[in-house]
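One protein chain is absent from this view; the other protein chains keep their places.
For subunit A:
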Amino acid sequence: MTTQARDEIKIGGLGASRKRVEDNRFIRGKGNYVDDIVLPGMLHMEILRSPLAHARIVSIDTSKAWAIPGVRLVLTGEMMATRNLAWMPTLSYDTQAVLATDKVRFQGQEVACVIADDPYIAKDACEAIVVEYEALPVIVNPTQALADGAPLIRDDKENQHDNVVFDWEVGDRDGTERAFAQADLVSKLELHYPRSHPSPMECCGSIADFDRSTSKLTVYMTTQAPHIIRAAVALVAELPEHMIRIVSPDLGGGFGNKVPVYPGYVMSILASILLERPVKWIEDKTGNLISTGFARDIYLKGELALRKDGKILGVRMHTDSDHGAFFSDAQPSKFKIGLMHSAFSCYDIPSAHLTARGVYTNKAPGGVAYRCSFRVTEAMYFQERMVQAAADDLGMDQAEFRRRNFVRDDDFPHRTPFGFLTDSGQYGKCLQVGLEAIGYEDFLKQKEEAKSRGRLLGIGISTMTEPLGAGNSREYDILGIKMFDSAELRVHMTGKAILRTGAKTQGQGHETTWAQIVAHELGIPADDIVVEEGDTDTAPFGMGTYASRSTPVAGAAVAMVSRKVRAKARKLAAHLLEVSEEDIEWELGRFYVRSSPETGVSIQDCAYAAYSNMPDGMEPGLENVAYYDPPNLTWPFACYIATVEVDPQTGVWDVLRFVAVDDCGVRINPMVVEGQIMGGLTEAYAMASMQFITFDAQGNCIGSNYMDYLLPTAWETPGWELHEVVTPCPHHPIGAKGIGECATVGGPAAFVNAVLDAIKDTGVRNIDMPLLPDRVYEAITQRHDVSGAPPVKMDDHD
């Protein structure tokens, strides 16, 4: 057996652009998504949803549905209530209706469900259910929710006398006031970050399978966090935790949409318990778009206190966020508005103050972290729009203004304006790489030249650092459960291995990249390691995959468990080499005797010895488990630069070029990292340009299918030019940081800033996203800001 050290790239270790192992099944059509699973005797569930946004339920007549052949069960809220399951707790300490009992509070809310022999019969039966509603006044935005005499949405809650979910503040109010008093100039901006839906290609679904003979409940479901679901089911359904098995099979994308617990899951579980047969629920696209985890929908009043030389002295923000009918934000921070106060973390600003108010409205529950860490997307969008407006107000170059306010490379660890601790960064370098890549000075000349010929070119910059990888258990938990993660590694006698983690890939490529970390730590070729996730009966406990937390937390656990295994292998090596452990050195894949480097044993030799030739008194086997609680968040940073051309005749804008410079520390698999960045940029472009879900005054969701909710295709999507800066994370075992959502977080402001730069001569300071051509056209021709949030008058209900 060879005892030479391994070439890390050849064995698919750190830094190798290893082709993905999961692709082998996906390209053959052999993925295993929840709708692909068929269990013997399985029944099918469909949900009847409310057509009204706010209405009292007068009666529900299910008799015609029961009469349809093939119908096995019809559930209503009243029946759920007899089992104490009409309501369930949310992840934000609120309650949410599973099936409506008293009234419906948003269009698309679950009113009844049918379980039948096939999905067509179940759908027929849903249409046969007759529900009588008494319509109530509808609230679709915070202005209406906070108005005097506004109808009370959550009359189910004791002590809830208005539509306010929370009032919260953070920062230094007095210090910030003093900063504003000293300012030469105050730059103000009001913005709306519109509602958005993560909309993975695969909708949500579950198959609940309760086996009376063993009392075991198995649920196959679309979840990014199987262990959290197991805990939630144990709490909600009052089943013992060891009798619950959650299996998250292949997921057709998640983007935060598959973190929350949805009523459909709960209904399928109860139906399976009642019928003692497997019950499958597969949501349709409209159901997914109108009822599951929305994101954003938040209004900002922002102010920057500026000195004439371009120094930012203070920042003041107030947000009003629309949470829909139930406060079900799936976010683990102790902060009511998530990590909104991570805004301005890359800038050196002495004082900052944020007030945040959340309200209930008659819209689907919002607040899902859509490809971001709990309001970080909104925070960075607000930040970079405010920074751009401030530079313009000062008449200063936008790149120079950022440079003057960046935290310096030698000023770490750095306390951010709102109190986070950042540990590293090279923001100036990152911006410089971006400016050089785009050819900043040349573009400014081109722009002037184009203007003389009536063409509108613009350039927009967005620079930011964001906190990724929730969390550390001091500051983050979900329902009291701390935010750590785990990995379990078993090395077989032939040196092959299986690795399991409590994370859950949705396309990020864990099956490929986790093996690379093990290869890096142990020298076992990545191809010799199989990775498994998603089954709570086999995977060690973990908090799941969202908030770009897998590499920062689970990935760190993978490195740590590998090191534990290596520590034991070292003892086995000492035994095989007949020297003491202290006389042994490690190089990739091999232990050798320090005084005689040619004498060594491979990690595979050690593995075999663990099963066949262990020293006296040593426990056999070579496996371990590691739980990892990170000391801090990771702080990747980025610079995104867009150049655009706006057509003054139509308001249509095209992206000319887009340069992305990302620093996510050490890249485990550069190919996968770049894939994540390009996917994130496309979602940023989607939000900036077309992705739009809004509501009319009656609370009807406009954007309830892909004909109305536009996602960019290959045709519209710009080409992406990627660059990197590498600043290893100082506390992560392999120096890596999160990356999955940086581009979605930082990207949108670059597009918007670019379009506004192109039309700067009109004096327009803001157009709210999405920058639809009619909005841009209105801004150009009317020369005024275009708000995405026109106030809807209360009497519009009539």
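Here is the rule we use: contacts are C-beta pairs under 8 Å (C-beta built on N, C-alpha and C of every residue); 3 or more make two chains touch, one makes a residue touch a chain; residues count from 1.
We adopt the following convention: contacts and distances are computed from a predicted model.
Peer 1: For the chain that is missing from this picture, which UniProt protein name fits: "Ubiquinone/menaquinone biosynthesis C-methyltransferase UbiE", "Cobalt ABC transporter permease", "Carbon monoxide dehydrogenase" or "Multiple sugar transport system ATP-binding protein"?
Peer 2: "Carbon monoxide dehydrogenase"
Peer 1: Which of these, A:435, A:681, A:697 or A:756, touches the one chain of the complex that we don't see?
Peer 2: A:681
Peer 1: Write down which of A:146, A:671 or A:690 is the residue touching the left-out chain.
Peer 2: From the options A:146, A:671 or A:690, the contact with the absent chain belongs to A:671.
Peer 1: Which one, A:95, A:472, A:698 or A:717, makes contact with the chain that was left out?
Peer 2: For the chain that is not drawn, the touching residue is A:717.
Peer 1: Using the touch definition from the top, which of A:170, A:217 or A:251 touches the missing chain?
Peer 2: Residue touching the absent chain, from the options given: A:251.
Peer 1: Sort through A:285, A:403 or A:784 and give me the one touching the missing partner chain.
Peer 2: A:285
Peer 1: Footprint of the hidden chain on subunit A, which residues?
Peer 2: Touching the chain left out of view, subunit A contributes residues 19-20, 22-31, 33, 35-36, 38, 40-41, 69-70, 117-118, 120, 199-203, 250-255, 284-286, 506-509, 671-672, 674-675, 678-683, 705-707, 711, 713-715, 717, 719-720.
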